[in-house]
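What follows is subunit A.
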Amino acid sequence: MIGVSKMKPYTNVLDRPLSKGKLEVSLSAFAFLFSELVQYNQTQVDNIAELERRLEDAGYAVGARVLELLCHRDKGNRRETRLLGILSFVHSTVWKVLFGKVADSLEKGTEHDDEYMISEKELLVNRFISIPKDMGTFNCGAFVAGIVRGVLDSAGFPAIVTAHFVPMDGQQRPRTTILIKFAEEVLQREARLG
Partner candidate 1 sequence: MAAIYSLYIINKSGGLIFYKDYGSSGRMDTNDSLRVASLWHSMHAISQQLSPTTGCQGIELLEADTFDLHCFQSLTGTKFFVVSEPGTQHMDNLLKVIYELYTDYVLKNPFYEMEMPIRCDLFDINLTQAIQKDRVALLGR
Partner candidate 2 sequence: MQFFGGSEISPSPPVPTASGNNAHMIYVFNRNGVCLLYREWNRPLHTLNAQQDHKLMFGLLFSLKSLTAKMDPTNLDKGNLGVPQLPGQGCSFHSFRTNTYKLSFMETPSGIKIILVTHPRTGDLRDSLKYIYNLYVEYVAKNPLYTPGTPIRCDLFDTTLDQYVRSIA
């Protein structure tokens, strides 16, 4: 908080800061709002790639703001500068604030060095969503991918972030994997830092 040491007692109830209150949001309210967001965007596009892009853009704006908020609130106005630092920041701090839990897993891609994956067995935004067969591999997790891209981009780690369904053995529902592919400059900088 800024200027904590010079706190003066508030005399008027209106001068007092708002209480933090319950840090919970109704899941139904969110589900309906998100459903409307998807439906609205569906009316504005004529192909699935574009819908995905629009959801990602909506998420990007959230991500940029979340980074600002969390750096201020949790990090004492500092931000992560290292690759693994920012990844675990996304995987734990950001996830906890947005979804109330740490993401299920954070892995490094096996084929490429610049790829990382955050996986979630049941992504909160997908909790009530069934994708129609004619929409193929479309995943509403694109919104979350956008959030991740927003956080990374604003923190100085430009990346391409996409959401995919990955079928799992013995499970009826596929899990969602957020695939992060960092820009080359990020990896070069990381190598310089050693």
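On how the list was made: all candidates are chains of the complex that A comes from, given by their letters.
In this text, a contact is a pair of C-beta atoms (placed from the backbone, for glycine too) under 8 Å apart; a residue touches a chain by one contact, two chains touch by 3 or more; residues count from 1.
On a predicted model such as this, the values are computed, not experimentally measured, just so you know.
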Complex member touching subunit A, one of 1 or 2: 1
Residues on subunit A engaged by candidate 1 in the complex (per definition of touch): 28, 31-32, 34-39, 42, 128-132, 135, 140, 172-173
